[in-house]
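Of the protein chains in this complex, one is absent; all others appear in place.
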Amino acid sequence: MTNKKIKNVFRQGAISSEFIGDSIAKHQTKTSIGAHNIFLGQVRADIIDNKTVSAIEYTAYEDMANAKFHDIRETAFEKFELTCMHIYHSLGTVKAGEICLFVFVSSPRRKVVFEALEFIVEAVKADVPVFGKEIFEDESHQWKVNK
Amino acid sequence: MTNKKIKNVFRQGAISSEFIGDSIAKHQTKTSIGAHNIFLGQVRADIIDNKTVSAIEYTAYEDMANAKFHDIRETAFEKFELTCMHIYHSLGTVKAGEICLFVFVSSPRRKVVFEALEFIVEAVKADVPVFGKEIFEDESHQWKVNK
Amino acid sequence: MLITIKYFGQIAEVTQKEEESLEFSGVLISELLEHIYSKYNALKNEGFQIAQNQELVSLETKLSGKEIALLPPFAGG
Partner (left out) sequence: MLITIKYFGQIAEVTQKEEESLEFSGVLISELLEHIYSKYNALKNEGFQIAQNQELVSLETKLSGKEIALLPPFAGG
């Protein structure tokens, strides 16, 4: 899997449910797959000091982020017997209730997808330089920090 | 969550990617959710003694199966801080490459969905009386057994 | 006692039916099973669990239910 071209993981705006459905449909020709596992990150309307988050505005150090996503992908394929793996992350404004992260892994066997998906999502949260500005309904903001 | 009416988890035939996409879309009004995790079981075209599985024909002891799905649901809501949970399983013929199991959990936080989804999928495989007849391309068959 | 017995999957292939009702006067699940074996000898080669009124039971369980099911290995998902 090495020497593969670095892909652009970023999508402008929210990731739609149609996009996710289409992505699932594309795997129906891959009949060695027995298990898919999908993680979706959705923007929460958190209430902080009586103000409600209405959206997150994502920015990234894009070149470094795509290189990190690539590293995570390579590591996941080395560690786990995966048939397919896809990651998409939003840039720009994603409203509360909309999806900002889509990670999709597939394998012949289910045990593998559970381990692989959690590994990938934790790595994305920890290692990828993406920044999130939580916009409140009154247009004030604060900066999101992953825990 | 107890005393809830037992739902019918079964769908006739394969579970379509559109159905899954729609199900995701319906959660965009639930803005306390931060993480979704979805498991999809897909019928594999396994090759056994030079014959390829072309479909699985699912039957179930439906009343007991729906009661077991209900128990699994109740237990999952007790054990994990879930906002939503959905399970769908196919009955009848599902071709290789098509989806026969759809488990969908949502929570404010990601750690919860990983644990909950694996718990539910393992319980479905172990405890629910569903039977699968693997149909080969030459129309012979064998009975599937979960590992 | 009138008991309905349900057969599934490869079990139903052996019995050639999915369901039957019979009058039975035994006390334990094991006694009913002996009776079923007497009708379908080939079932002795099959692995299955037994449910009484939709709950799994052992051979030593008392027969109390109207609905007994012979369940081959599960294959959901």
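Every chain is named by a letter (A, B and C) in the order it is written, and numbering of its residues begins at 1.
Quick note on the criterion: a residue touches a chain if its C-beta (ideal position, glycine included) is under 8 Å from a C-beta of that chain, and two chains touch if they have at least 3 such contacts.
Just so it is clear, the structure is predicted and the values come from calculations on it, not from any experiment.
One chain is not displayed; in the complete assembly it touches the shown chains A. One of A:33, A:53, A:82 or A:128 touches the chain omitted from the figure, and that residue is A:128. Seen from subunit A, the chain kept out of the figure touches residues 41, 56, 58-61, 63-65, 67, 89, 100-101, 121, 124-133, 143-146.
The rule is simple: only the chains that are shown with their structure count from here on.
Distance between subunit A and subunit B, defined via averaged C-alpha coordinates, is recorded as 23 Å. Between the Cα centres of subunit B and subunit C there is a gap of 26 Å. Subunit A and subunit C have Cα centroids lying 49 Å from one another.
Contact with two or more other chains is made by residues 41, 121 of subunit B. Listed for subunit C are residues 77, each touching two or more other chains.
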